[in-house]
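Note that this complex is displayed minus one protein chain, with the remaining chains in position.
Let's look at chain A:
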Amino acid sequence: MSELLTTPAPGGPVVEEERHPHEPFLRMDRIPHIWCSTCGLGTVLNCYITAIQRSSVPRADHTIVSGIGCTGRAAGYVKIDSFHTTHGRALPFATGLKLANPRLKVTVFSGDGDLVAIGGNHLIHAARRNMDMTVICVNNFNYAMTGGQFGPTTPEGAKLTTAPYGSYEHPFNIPFLVDSCGATYVARWTSLHVREMIETLVEALNHRGFSFVEVISPCPTVYARRNRLGTGLDLLKYYHDSAEVRHGADTRDVDISFKGRIIVGRFVQRCKPTYLDTMDAALGRSVGKEFVCYEGPMQASDGRS
């Protein structure tokens, strides 16, 4: 529900100003954002903010880490502790943050290029460790911020500035990649699936372990234009017509081809000890009585420990 604020206009009638319910979670002093109109990123950010509010984690514990890219700008708009790091390094930064303060709920919100290309090594290792964090990977099939170059998720045949005749590389099937590396929660939606995405993000945020949500999202300005896929609205229509919900799908089968069907849903949800669980258990066993569990961050000046 919207929050109604009343502002007395001098000499005039009382004007009722309607505020967006997400305002308390947005850095309103940074709005308008830099994203193009009908870009899918705003929708994903909205879903994330709704999911934060619905998750079982207290607001102060939510922390967002982004890399670089259009998607990477997300960290700059959310009014929680937020870190905008370097290209590809959001995951290891987030790993340090989580290990230094295990109470935090760390979410990495970044693009396909950031997480799967330059940061690909960190992705497979964070999944392998079952590092307790949530990753929101916005896949717009290209490096949008730098003007639309092809990347490791670009479907074969799609044209981009550095693939002017169409990409001829085999793309990653990201859910399969992270599933096979050990991620314990893997899902995919498109930016059209707002309700489902929110439910999934709440589940992902409440999940213990490495939870990964891929969101297929329109980049009308560079990807769609170069490939004559129409407007943002046309892309949503494409998602509507070609998305197929298949919960529990074998991740080997969810690859995406150019203009092809997009299988969405919650693919993986399993229980496995997290990095911190295995570390504490193993050290407790082998070091024995002398083992001193990580004591948490240093005391801050207000005495919080």
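Going forward, a contact is a pair of C-beta atoms (placed from the backbone, for glycine too) under 8 Å apart; a residue touches a chain by one contact, two chains touch by 3 or more; residues count from 1.
Everything that follows uses one rule, which is that contacts and distances are computed from a predicted model.
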"2-oxoacid:acceptor oxidoreductase subunit alpha", "Fe-S cluster assembly protein SufD", "ABC transporter permease" or "Cytochrome c oxidase subunit I" - which is the UniProt name of the missing chain: "2-oxoacid:acceptor oxidoreductase subunit alpha"
Which residue of A:Ala100, A:Val245 or A:Cys271 touches the chain not shown here: A:Ala100
Touching residue (missing chain; options A:His22, A:Arg89, A:Arg188 or A:His207): A:Arg89
Footprint left on chain A by the chain that the document does not show: 27, 29-30, 59-61, 63, 65, 75-76, 79-86, 88-89, 91-101, 103-104, 121-122, 125, 279, 283, 287, 289-298, 300-302, 304
